[in-house]
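Only one protein chain is missing from this complex, and each of the others stays in its spot.
The letters A and B name the chains in turn, as written, and every chain counts its residues from 1.
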Amino acid sequence: MSEALQISNLHKRFGGLIAVRDVSFSLAPGEVVGLLGPNGSGKTTVMNMISGALPCDGGTIRLGQTDITKMKPHRVAKQGVARTFQLVRPLPTLTVGENVLLSLAFGHRRHWGREARELVEEKLAFVGLAGRGDEQVSNLTYIDQKRMEMARALASEPELLLLDEWLAGLNPSELKIGIDLVQHLQGQGMTVLLVEHIMEAVRALCSRCIVMSAGEVIAEGPSAEVLAQPAVIKAYLGDDHA
Amino acid sequence: MLEHVVNGLVLGGTYALVAMGLTIQYGIARIMNLSFGDTIIAACFGTYVLFSTLQINPILALAVVVPLGYAASLLIYRVIMKPLVDRAPSDGALEVDSILVTFGLLFAIQGVLLIFFGGGYTSYSFLNTPVNVLGTAVAGNRLLALGLSLVIAAVLVLVLYRSRWGMMLRAVALAPQSAPLFGIDTDRAARTAFAIGGALAATGGVVVSMFQTFTATGGVVFTMKALIVVILGGKGSVPGAIVAGLLLGLVETFVAAYVDPGLTLAAVYTVFLVLLLVRPNGLFGKA
Partner (left out) sequence: MTMKPSIAFPVAAAVLAVLAAAPLFIPDYWTGVLLGMTGYVTLATAWALFSGPTRYVSLATVAFFGVGAYVVAVLNEALPYPLVLLSAAGIGMILALAVGLSTLRLAGVYFVIFTFGLAELVRQTVSWWEVNITYTMGRYVFLPFEGRHIYWQLLALAAVTLLISWAIGRSRLGLALKAIGDDEVVAAHAGIDVTRVKLLLFVISATLITLVGAIQAPRWTYIEPSIVFNPTVSFMTLIMALLGGPMRLWGPALGAIPLFLLFEWLSVSFPDHFSIILGLLFILIVFVMPQGVLAKIDDIRKGGRA
């Protein structure tokens, strides 16, 4: 059975610092997996290498049958990888709808014209922004910007969705909405890799977790088990708590 | 051969000097100043006027022209740049705004120079006696120019890397957002940096005028070369600017001597492109 994403022996150096060392893991189709670890452990670097933003110094990344290791971001996107950003990055001169239209027009499946406008409306409705396509991005609240960014990512109809702390910065009620949305995606069979610090969200969403520390994978397995491992607690909280 | 090396070093020394000025303006004040070369040319003409009408020797002229360059740049920063800095939502926006505004300034300065001096080539003869250096004759004014460039560059490096005040400027260059947290007045640092840059341009102008002809419309080429030196050396790197400046001076002199003087700018551009392809962050830049 083919994996949706297969990462083998990934390496990344920044000058003398080894940011990612020999990282391997895989995601089965339809799986929602959490990538955890303290700040600076290399999670976002891994995300950036998958999406093509950073070149790898070693190892391979396969999306289904395709080797995407050396691809530039736009080609990775066309292969079916969509992502959100740690800090929301809306495009201010475009309307909300145009932001979403962008990945419809250039992403994994290419749509344009009336069909694309209908799809934009559909994606906006899915994230809870129905009928707001003509608004300026600057009028959106923080959660709505996050919603829009999700709609933009989903609009390319990706095979793999990378969520980089997509739930960070939300208040408790917004967090519930956010978790619901990802669960919805899960129900539709989307494969998701999410970097997340909010344990509540990880427990609710991820069947499986991968924990990184200092550039290496230190634990992997079902969420409940992994989060209880002493090595994981130590990596997060320091020696005293182990 | 040796003659060309010496001439190349002289030219390169002045490039390094003015490029330091530009790199300080860009690195600390975050202003990409396209009218930089016209400041140099203005200083050339200033020295020329002092020398030909009042018989003031160019070395003494430094004492007049350089403070003028400082004061004029300070004024320009206060009146034109500061409002742009205040309104810019991001570094990128300030970069575009400063490029546009200094492009306008370039034409204004050039226009003033054209009115007073016309469009022709100007030069004056100062210390034009050959001096024997290792068996080749080199014009005295060129040696003096090299000496001045080296001394001023050395003083600047000392100030930037050894004094408290230099440390403050470098802190603003490296971390403009967090510098205020340490009690550094970034506005004052930017203002001072821009003015120092102007003073260095003026110094460069005085030095260049001693051994080269100049025209009112020649500023663009100076700006271009200074920019190239800054990029080659690595944005904001003073040692980089010195090495890249000397390199550029040598390349130019050798191309002029052995290929054709008409192709020096083409050679400079070629060096620029090749180095950009090989080292996009400059010789001394960090990835």
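Basically, a contact is a pair of C-beta atoms (placed from the backbone, for glycine too) under 8 Å apart; a residue touches a chain by one contact, two chains touch by 3 or more.
Everything quoted here is computed from the prediction, not taken from an experiment.
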Contact partner of the left-out chain, one of B:Leu2, B:Val155 or B:Ala266: B:Ala266
Residue of A:Lys12, A:Arg132 or A:Arg152 touching the missing chain in the full complex: A:Arg152
Option from A:Arg13, A:Lys70 or A:Arg89 whose C-beta touches the chain left out: A:Arg89
Residue in contact with the excluded chain [from B:Thr14, B:Ser73, B:Gln110 or B:Thr253]: B:Gln110
Residues in chain B touching the chain absent from view: 32, 34, 80, 83-84, 92, 95-97, 99-101, 103-112, 114-115, 220-221, 223-224, 227-228, 231, 260, 262-263, 265-266, 269, 272-273, 276-277, 280
In chain A, positions touching the absent partner: 51-53, 72-75, 77-78, 82-83, 85, 89, 91-94, 98, 101-103, 105-108, 112, 152, 156
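Basically, only the chains that are shown with their structure count from here on.
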Geometric centre distance via CA averages, chain B-chain A, whole Å: 47
